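One structure follows; several queries about it will come next.
Only one protein chain is missing from this complex, and each of the others stays in its spot.
Chain naming follows the written order as A, B and C, and within any one chain the residues start at number 1.
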Amino acid sequence: MSATGTSRLAALRGSNNEGVLALILVVLVIAMTIVNSDFLSAGTLFAILRSSIVPTVLALGVLIVIISGGIDVSFPAIAIFSAYTTVVLMRGSGIDAGVVLVLVVSLVIGALLGLVNGGLIARFKLPTLIVTLGTQGIFKGILIAYVGSRYIAELPLGMRMFSTQSLLTVPAGGENTSLHVLVVPAIVLCLLVNFLLRNTMFGRGVYAIGNDTEAARRVGFSVMRIQVILYVVAGVLAAFGGVLHVTLTRSANPQDLLGTELDTIAAVVLGGASIFGGRGSVLGTMLGVLLIQVINNSLILMGIPSAWQRTAVGLLLVIGVGVQAISARRSSRRVFAHREVVAPA
Amino acid sequence: MLVLTLLAFAIFTAVKPRVFLNPLNLQNIAIAAPEIGLLALAIMLTMLTGGIDLSIVAIANLTAITISSLYTAIGATDAGLAESLAPVIVLVGLAVGAVGGYVNGLLVSRVGITPILATLGTMQIFNGIAITWTGGKTLYGAPAMLTTFGRTVIAGIPALFLVLVAAAIVLAVVINKTALGATIRLQGANPVAARFSGIRTDRTLTSTYVMSGLLAGLAGILFVSRNPTASADYGSSYVLLVIVIAVLGGTNPNGGFGTVLGVILATLTLQIVSSGFNIIRLSSYDYAIAQGAILIIIMVIDQVTSGRRRRTVPKISDALATPTES
Amino acid sequence: MSSEEASGSSGTGDAVPILEARNIVKTYGGVTALHGVTLRLTAGHVHALAGENGCGKSTLIKIISGAERPDSGEIVINGVSHAHMTPKGAIQQGIQVIYQDFSLFPGLTVAENIVLTSAVAEKRTLYSRRQSRPAAQQIVDDLGLSLDLDQEVERLSVADKQLTAICRALINDARVIIMDEPTTALTHSEVQRLFALVSTLRARGVALVFVSHKLEEALQVAQDVTILRNGELIISGPATDFDRRSISHYMTGRDVDESRLVNPPRYDRDPVLSVQDLTLPGAFENISFDLHAGEILGLTGLLGSGRSEIAEALFGVLRAESGRTIVDGKATTIHGIRDAIDAGIGYVPEDRLTQGLFLDKSIADNVIASSLERHRRRGLLDARTIAATITEQFQRLRIKAPNVEAPVRSLSGGNAQRVVLAKWLANGPKILMLNGPTVGVDVGSKEEILTILRAQAAAGMGIIVISDDVPELVSVCNRVLVVQQGRISATYSGDDITPEAIQEGMAA
Partner (left out) sequence: TTGGGGSAGSAKPGDVKPEDMTMVTVVKLTGVGWFDRMEEGVKNFADRTSIDARQVGADDASPEKQIQIIQDLLPQNPTAITVVPNSPESLENVLGKARDQGIVVVSHEAAGMKNVDADIEAFDNASYGRLIGENLAECMGGKGTYAAFVGGLTAKTHMDWVGAALDYMKEKAPGITRVSDPIESKEDEGVAYDRAKEILAKYPDIKGFQGSAGTDVAGIARAVQEAGKQDSICVMGTSIPSVAKKYLEDGSIDKAFLWDPALAGEAQLSAAKIIAEGGSIKEGTDLGVKGYESLNPIEGTTNAFSGEATLIVDKDNVNDFNF
């Protein structure tokens, strides 16, 4: 095959197999539409998009951490901690806070919690998995033991007002189905993080650290600073996700989100990020989340009996990543043009 | 790590000697530890190759369910027969564990799926199978052989604990004294070099996950031995816990380094700490806080002390790669 | 050209140094890497830093670049004294380093790797692939290279990785450029282009440090020479005062004999390896040759000629599409590395760090990595024979390390290579293929390694040396095959094996 041909192929596939993932997604959707024609409807589409909002935002934070060569399991705790605490504070202070105040408060809390992670990891060079496993317990404990454990149904204005806003509404069948307005901030955040990772030196630094921390130091990146900042950013994103979650569910429940960490990490890795660090893209992550949401939100439509649904989710996940893994292997086959190419690990 | 275990022990002994040193309490620790310890060993083994196995708890439950339902099925027709077939039934259960592990092994080695994804998928598959199989109900009934074994105490030490000890010893031998063990560690240290050194990567990975499946199966047997029930959702809280234990025990999640002893000690430490806190009437959330704090403090101490030994830290998580396994 | 420039320069004496490292002491745990070494760099001069493997060259460089901190000593830049440097500080002072281990980012593209350092130094906040590309393109063109700027570094050959590292250092208008063995993987012509660029840099008044175990290269570019031995400064002076012999004498403290010395193979017996019409389209075509017991066969050619692929096909890394491989008279199909090893073939790969070594593992673990099967007794590993093997190899290859438990990461380049060699000798193969066996290895060790190869050959092993180090080929090979465009274009044997002959065979 010709060099240009392969490079065009590679371009299609994307640096992290985004292409393949997109293809899998399309195939899946087609298959599901064949099984049940109702599947391909504005209603389902909107529902899936809506249910992807929070996972996507959370995944963005995870993505940054994973690219830097770390693993964060504390983000659900940070998310719900920030959002719930904000709600409690607002109720306590009696002011019916608007969007700005709500966001400021919760994002600051998220940033602080992220700072705890980043500080420990950067200062003591600790394994990220362990640190975040630790802080996760601490945050969760403090939240429920000292902030509160009640299910709160009355939200501050800043959250209330968006809970039921919709972006656009289309008539489908009898009634109207509408797309929730909060997809907008989700998409904006995706663009922002994408910019942060691709077009800022900080972003390059994150990739550099993930590739080879020592080499990053040698080219002059201040590894510590970047690490601290990136965990703060991750904390802020988590907090944002938490606020979106509370807004969407129209209630603040301190037990929510906890326990979803592995699924989110899976979505990010599915999106082409390497758990060993140095690789990953926002686009891939979005596709990864979308794929998992499509799977989760279509089983009833597919008429799969409840008892079999977990199995189905697992199977689809394995098949999805399997196809991807195989195609990734293919792409790493060597091409000879009388120039040596070392096959990657 | 040993220091730590003793420390934890000492503290609680000091705080509430009557209750804590109560043989009953010590036995409790020794009864709860084994199933967790086995699962932690399984995770540690897969981490040695730079992977992870999230499906172990699901596998353990499948084993438990297999044993319980086989027993009750045969028992329905002929109770005596069921009892006499107990050993066979247990072996079948163990086999289920091995098969589960084999599936993981194939996905990771042949198909080449990232372990965390492969096993997250199979975790749901196995768990789903369990739910379909049991219809979500908790099965009741297990061979008397197992239940009596579960209650047996030899020289003040619960038989269950001896199982863990035995398993640990066997695993330690496999890891440190066999070619397979060596290849597992090398595989984790540098997969490419492993390939170029003639190590059969596929075979190594497959056997690793089969072994982890077997350990999980053994844990499943302990489940039913502790109480003659089997359900799809038992032990779900163990997944994160055993990861904590493995890493706390000095296993490097990036592969290559980890020790059986470290994991066992870490298991005991956490058990001692948890029952200790329970005794001093700490709420489960205060406990969550304490556990997290302890975890981090230990790592910091370990880092500060070992920091002098190891200068350069290529990857952040290598910080705890202390080559003590050989 | 170099010679006349060398004479033109007046040594280190009068000119003011723009950077001076004074009385540097550095210890790693037990190992003393440097005690009291001083290095003075003069604007417009290339300073050759020579010494055996593990004598402290890279350590000195890492200290100047801030990658490591000295235990004592100072670094004086334009009269300003620093107790130690930081990577960022050094870069801002205009110090650029080509690290021996490249220190590249495998997941990023060539272009990104090249421009990243300068971007950091300029304290940029934003980064744009598009804008950074031309700069990278520029330097690549200056060096007349054919690097694919959009390729991920992970996918590159060692040579291209090295070229990328070089480009990265040269792109910044640095005042001091330190090259730690920059030419290990480069072809003759690439080296010459590098040197051309070096002299333009000198004209700009840049001070350069050049570390290489290819002594004639060092003498060709350098005006000043400093020689270390076991972390001690032995001598420092103008290049004109040195020649190849004297340098290797100062390095090793003895006379190194590099003359051609070969003993006759067992041509009487059947070949241990017979390759017939081996073909992998795009990589190599119709490769046929015999290798006899006791024979050392040279396989050379320009980089990318296909010489490495041939070896990798024989070792099962690649799968040849057609052709026969006959080992010890038995037709053998080699579909995987394991097949090759079972057939008694060993391979010391080109990319030592990723393919050859377990860097974080101990020397001991590395040495037995390939011979675990042979060390089993009743299913278990036999600790005693293992210990025996390890100590035997450790001593035979004279690996310089505190003990066998030292992590390979802590070894110097040459010693690391000995570990890879030890790994294979421990498995006692019939056929041993070595790709660039003495790349980055000092003259002394080189001689020792070649001696080991001769001894193995004498003991009946068939050896294939893939290399473009002509003197090396001349000194050990019974026969030399030249590969061009994936075909064997010439064969030399006996007295036809002369540097000149091989040079033009490769160039032709």
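We adopt the following convention: a residue touches a chain if its C-beta (ideal position, glycine included) is under 8 Å from a C-beta of that chain, and two chains touch if they have at least 3 such contacts.
None of these values were measured; they are calculated from a predicted model.
Engineer: Over the full complex, note down every shown chain the hidden chain is touching.
Structural biologist: The chain that is not shown is in contact with A, B.
Engineer: Which one touches the absent chain: B:Ala8, B:Ala32 or B:Leu120?
Structural biologist: The one listed residue touching the chain not shown is B:Ala32.
Engineer: Quick one: say which of A:Leu133, A:Leu248, A:Val269 or A:Ile292 touches the chain that got left out.
Structural biologist: If we include the chain that is not displayed, A:Leu248 is the one touching it.
Engineer: Residues on subunit A that touch the omitted chain in the whole complex?
Structural biologist: With respect to the unshown chain, the touching residues of subunit A are 36, 38, 41, 43-44, 47, 51, 54, 140-141, 144-145, 149-151, 153-154, 164, 173-176, 178, 245, 248-251, 253-256, 259, 296-298, 300-301, 303, 305-307, 309.
Engineer: On subunit B, what residues meet the omitted chain?
Structural biologist: 19-20, 22, 24-25, 28, 31-32, 131, 134-140, 150, 226-229, 231-238, 274-275, 278-279, 281, 283-285, 287-288
Note that in this section only the chains that are shown with their structure count from here on.
Engineer: Please work out which of B-C and A-C is bridged by more C-beta pairs in contact, and write that pair.
Structural biologist: Per the contact counts, A-C leads.
Engineer: So the centre of each chain is just the mean of its C-alpha atoms; given that, what is the distance between subunit A and subunit B in Å?
Structural biologist: Between these chains, centre-to-centre, one finds 29 Å.
Engineer: Can you tell me which residues of subunit A touch two or more of the remaining chains?
Structural biologist: Each of 212, 214, 345 in subunit A touches at least two other chains.
Engineer: At least two other chains touched by the same residue of subunit B: list those residues.
Structural biologist: Those would be 192, 312, 314.
Engineer: Applying the document's contact rule, which stretches of subunit B touch subunit A when the two form their complex?
Structural biologist: Against subunit A, the touching part of subunit B is residues 54, 107, 111-114, 116-118, 120-129, 131-132, 135-136, 191-192, 239-240, 243-244, 247-248, 252-254, 283, 285-289, 291-293, 295-296, 299-300, 303-304, 307, 312-317, 319-320.
Engineer: Where on subunit C is subunit A touching in the complex?
Structural biologist: Checking each residue of subunit C against subunit A gives 65, 67, 87-88, 91-92, 97, 99, 103-108, 112, 116-117, 119-121, 124-129, 150, 152, 154-159, 280-283, 303-306, 308-309, 317-318, 351, 354-355, 485-486.
Engineer: Would you tell me which residues of subunit C are touching subunit B in their complex?
Structural biologist: Checking each residue of subunit C against subunit B gives 28-29, 317, 337-338, 340-341, 347, 349, 354-362, 364-365, 368-370, 372-373, 375-376, 379-381, 383, 405, 407, 409, 423.
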